[in-house]
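Everything below concerns the one structure shown next.
Of the protein chains in this complex, all but one are displayed in their positions.
Labels A, B and C are assigned to the chains in the order they are written; within every chain, residues are numbered from 1.
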Amino acid sequence: MSDNSVPGSLRQRVREFINTCVIPREAELTADAENIHHLRVELQLEAKARGLFTPQLPVALGGLGLAWLEASELFIEAGRSLLGIQALNIAAPDEGNMHLLHAVASQAQQTRYLEPLVRGEKRSCFSMTEPPPGAGSDPSMLLARAERVGNRWRLSADKWFISGAVGAEFTLLLANTDVGATIFILPMNAPGVTIKRIIPTLDKFTPGHHCELEFDNVMLSDDDVLGQPGKGFEYAQIRLDPARLTHCMRWLGTAVRSLEIAEEYAVTRQSFGAKLSEHQMVQDMIAQSHIEIHASRLMIRDACAMLDRHERVRHEASMTKVFVSETVGRVLDRCLQICGSSGISEDLPISQFWREARAFRIYDGANEVHKMSIARRTLRRAAARLLEPVA
Amino acid sequence: MSDNSVPGSLRQRVREFINTCVIPREAELTADAENIHHLRVELQLEAKARGLFTPQLPVALGGLGLAWLEASELFIEAGRSLLGIQALNIAAPDEGNMHLLHAVASQAQQTRYLEPLVRGEKRSCFSMTEPPPGAGSDPSMLLARAERVGNRWRLSADKWFISGAVGAEFTLLLANTDVGATIFILPMNAPGVTIKRIIPTLDKFTPGHHCELEFDNVMLSDDDVLGQPGKGFEYAQIRLDPARLTHCMRWLGTAVRSLEIAEEYAVTRQSFGAKLSEHQMVQDMIAQSHIEIHASRLMIRDACAMLDRHERVRHEASMTKVFVSETVGRVLDRCLQICGSSGISEDLPISQFWREARAFRIYDGANEVHKMSIARRTLRRAAARLLEPVA
Amino acid sequence: MSDNSVPGSLRQRVREFINTCVIPREAELTADAENIHHLRVELQLEAKARGLFTPQLPVALGGLGLAWLEASELFIEAGRSLLGIQALNIAAPDEGNMHLLHAVASQAQQTRYLEPLVRGEKRSCFSMTEPPPGAGSDPSMLLARAERVGNRWRLSADKWFISGAVGAEFTLLLANTDVGATIFILPMNAPGVTIKRIIPTLDKFTPGHHCELEFDNVMLSDDDVLGQPGKGFEYAQIRLDPARLTHCMRWLGTAVRSLEIAEEYAVTRQSFGAKLSEHQMVQDMIAQSHIEIHASRLMIRDACAMLDRHERVRHEASMTKVFVSETVGRVLDRCLQICGSSGISEDLPISQFWREARAFRIYDGANEVHKMSIARRTLRRAAARLLEPVA
Partner (left out) sequence: MSDNSVPGSLRQRVREFINTCVIPREAELTADAENIHHLRVELQLEAKARGLFTPQLPVALGGLGLAWLEASELFIEAGRSLLGIQALNIAAPDEGNMHLLHAVASQAQQTRYLEPLVRGEKRSCFSMTEPPPGAGSDPSMLLARAERVGNRWRLSADKWFISGAVGAEFTLLLANTDVGATIFILPMNAPGVTIKRIIPTLDKFTPGHHCELEFDNVMLSDDDVLGQPGKGFEYAQIRLDPARLTHCMRWLGTAVRSLEIAEEYAVTRQSFGAKLSEHQMVQDMIAQSHIEIHASRLMIRDACAMLDRHERVRHEASMTKVFVSETVGRVLDRCLQICGSSGISEDLPISQFWREARAFRIYDGANEVHKMSIARRTLRRAAARLLEPVA
């Protein structure tokens, strides 16, 4: 690959950290990941000591001040382990919340909420998705509502699939108000906030699980509004543009790691008179995976370079999200297949990755929704072309 | 579909049993399926009471004496629930073991081993697969060995991914002897038999797990030989031909059920101003799934009709195994996608099916191995054609 | 495959005829197939002499009186050559027209139109599709109109992609009337009928090309109505149900033949130190093709058995059309790839088949339209299920 905009030594240091400190601890994770919190704290100390913590954040906040293009390779490297992104404090939803708070939050909000988050002392969640008939893939179906009552807000909402809610210090929450959709920021122990249910899901390794939350007449002040009222969807987009891409980076890391493992398995294991790696059906799966990972990486980089130049990246982020999430699904599936019964076992991390990554084709906008948006955008351009003179 | 060789009323009775007795109990299964045994016993009583138990076995053994073509639809119906195949006592590996024992075992072996298995009182396992460098996809790599010592056999073997071993009463085991590969039958509590490890795997709902077994100088008599020494591969094939197809039936059931659920979800849930079911991308996934399930069902029936006529079915069984296992993977994946976050949750059984069915593309011969065999067989015919006169 | 309902000897005789009489004549076809007519006449004589002509028609009409299930294998065999289906007089659109005329036409119409068609002396066409904004994939957009004028009909219509129009003796034509859509039958030399254009298309081997036709105030009598006025769509469906399946049979024949050729190429040609046939990527393509052809054949047979039992086959025909047309496209593409530069050359017939078969995914209802119909049908059932008690 051509682009070497990421300082190679930094990337190498992250890889070394993941390989020597993080991966050896993976075996300690219990099947239900209940103990991920302890490992997280310990590994974050080591990441800080090595100067690898929150690389995407400004130096003033304790980060490395990297541009997105530079940070992307580190995210991919850290993504090679589900613990790696916890160790660098770049996991969802905290990473996206840090980005949004840094961009929009008041100084007081930053002190109270952002700074402990950045230090890894606290976790947070983002309350947007609602049970039917509320907002799922279609955000216009938002039902959460905050009423103006005197100089306060009275919030009522049902939310579900809120990742990381158990143990989160605070949540960002999107609700309708008279002036339009608005993001509020509130502590999870505020009166009226209830975790109604931990939703049992296919993936097991999200600290704080995916939850159903109830917000029952929660009283909030103007200080709890993020930025300006009515700008909720705009802020959500500020969060989403990079958050969509950092999802791509992290999950691509699992594909990269799985392919390394599958290749090492294939050059070792014998079958039908030859090494597995000499069978062309295996070579086919490996080559196809390399090609798609290569394309994924280039799409991520391209979109990051646009983010770094403050260009509108929505179209490219959608294309990247669809392509990378499909690639990750296919690559993990192929690697699992190559490793056969070992792929099915939890002795290798591939089956775990395969299971954990499945939701990525659904959340942040199901791929079908993104494809609809991509097509509608380009079809509008086509309709416009027909009204223009040639060339 | 055209063929109505299965008595419709029997099929309807199995469907009713699954819908009203079995599916309502699914919620009782714990995440690790530790309690599947109790449910199994209880549901088997009900299946017996309804005259639906072991439909594929001869009436003399307590079955319904159905031909494979007739039984296949019942297997698919029962496969709509992971508990359903336990309830009818048609789950792997017992179902295949019953078939083989019925075909080959001595009367004494039938009394001791087969009859309690048929009644559902005992479970069994089949010890064939070995850790590297032993027999995996390539059975010719078999390392297990039974030496003749006087008029006895001394068996030494390492086996792994032996499904159902924990709690099994006995195992069939394939080992090399001086007269060729031989199948032995022995109790799991025989001296020298050790369950070394329960292998943690992606799938969780196989009663008795997948295990590593050690057979350390286990002493066996001639009465412990199944059929004749040296015919081990032949007997394995007797077991495999229908066993490959019954896997197809059972797993196809999970696809059928998931599609029902996804369709019901789609006609209920609203998104982007229309029911999900009105969006063509959803229709595409649903139609494609119906088409592939239809083809799968016809391939299963065709091979069953051959089995019933005692025709050689190896080629067709391979084609069916590849096609059905790929179909099941795709259909479950699409259904999960249609149901979105509900698909990811364990509120619906789809994500569970998706996870449980993954290994089906690997075991019973990885699909790549079957494709290699299919191609080699047809390529040999092509080479022969070139030596023949035209037409 | 299990089913042997087709008399093997008859099938073998068709295969022998195709291999020894038809295929050797393929080289005489010019690139633009202008001379297909002469070859057709000559080969039909031979087919008649061998008792293989119009096997699907009643004995009274000069056919073999085979049921659809029996005929299907002969259609596939004949489909191994583009000339083969001409030789047996079972090519579209004549074959479908014969079926419809036999089912609905008056005795006078049968004498005048059907009998010469059956004897292969005349060709015909079927005028349904219209240029935008008329009826394409969506038949409800039909614009053709026949007005009652006294006791006659005045027909005005624009039709396009009317296959076989050049040289056709007559056409069937679907038009709206006051009593509903009606099929007329009229000679192509009737006053007011004009072939406006031969549409240049990707495929080159349809005798009579694909044409744009104009029907300008063509005066017709009641004797020119097929069956009863207002039943046009019903009759079109009578024609389409088997016609959709015979398309599947004929095109599947090209896939079968191409796979034979590719296999023979692969066992002959050397590359990278081994025969092409020993490379697993080639084996993968060959095995996958066999599997899909096997499934295609079973779907065709299943639907034919339903036709023979006079069961409603619309759903199954749609599923079969989608699956077989996609299979044919994929198999031809793989065979072309296996044969490399020889596949690209016209020395082998594969590239020709690949080109000719492409339209099959579009006509007779684009596959997308069939998938929409299949899904809507099953989704209606799902909606109904939700209103029912369990089981």
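Criterion: a contact is a pair of C-beta atoms (placed from the backbone, for glycine too) under 8 Å apart; a residue touches a chain by one contact, two chains touch by 3 or more.
What you see is a predicted model; the values in this text were computed from it and never measured.
**Student:** Omitted chain: which shown chains does it touch?
**Tutor:** Touch partners of the hidden chain, whole complex considered, are A, B, C.
**Student:** Considering the complete complex, identify which of A:70, A:130 or A:316 is in touch with the unshown chain.
**Tutor:** A:316
**Student:** In the complete assembly, which of C:13, C:50, C:358 or C:377 touches the absent chain?
**Tutor:** Touching the chain that is not displayed is residue C:358.
**Student:** In the complete assembly, which of C:28, C:121 or C:138 touches the absent chain?
**Tutor:** Touching the chain that is not displayed is residue C:138.
**Student:** When the complex is taken as a whole, what residues of chain B touch the one chain not shown?
**Tutor:** Residues in contact with the chain left out: 279-281, 283-284.
**Student:** Could you list which residues of chain C touch the chain missing from the display?
**Tutor:** Those residues of chain C that touch the unshown chain are 31-32, 129, 132-133, 136-138, 141, 160-161, 199-203, 210, 269-272, 279, 281-282, 336-337, 340-341, 343-347, 351, 354-355, 358-359, 361-363, 366-369, 371-372.
**Student:** List every residue of chain A that touches the chain not included in the displayed model.
**Tutor:** Residues 1-3, 15-16, 19-20, 260, 263-264, 266-268, 277, 280, 282-284, 286-288, 290-292, 294-295, 298-299, 302-303, 305-306, 309, 311, 316, 319, 322-323, 368, 370-372, 374-376, 378-379, 381-383, 385-386, 390-391 of chain A touch the chain that is not shown.
Convention: only the chains that are shown with their structure count from here on.
**Student:** As a multiple of 5 degrees, what angle does the CA superposition of chain A onto its copy chain B give?
**Tutor:** 180
**Student:** Please flag the chain sitting at the greatest distance from chain C, going by CA centroids.
**Tutor:** Comparing chain centres, A lies farthest from chain C.
**Student:** So how far apart, in whole Å, are chain A and chain C when each is placed at the average of its C-alpha atoms?
**Tutor:** Centre separation, chain A to chain C: 51 Å.
**Student:** Between chain A and chain B, what is the separation of their C-alpha centroids in Å?
**Tutor:** Each chain's C-alpha centroid was found; their separation is 38 Å.
**Student:** Where the centres are mean C-alpha positions, what is the separation of chain B from chain C, in Å?
**Tutor:** Chain B and chain C have C-alpha centres separated by 40 Å.
**Student:** Which chain B residues sit where two or more other chains touch them?
**Tutor:** In chain B, the residues touching two or more other chains are 282, 368, 371-372.
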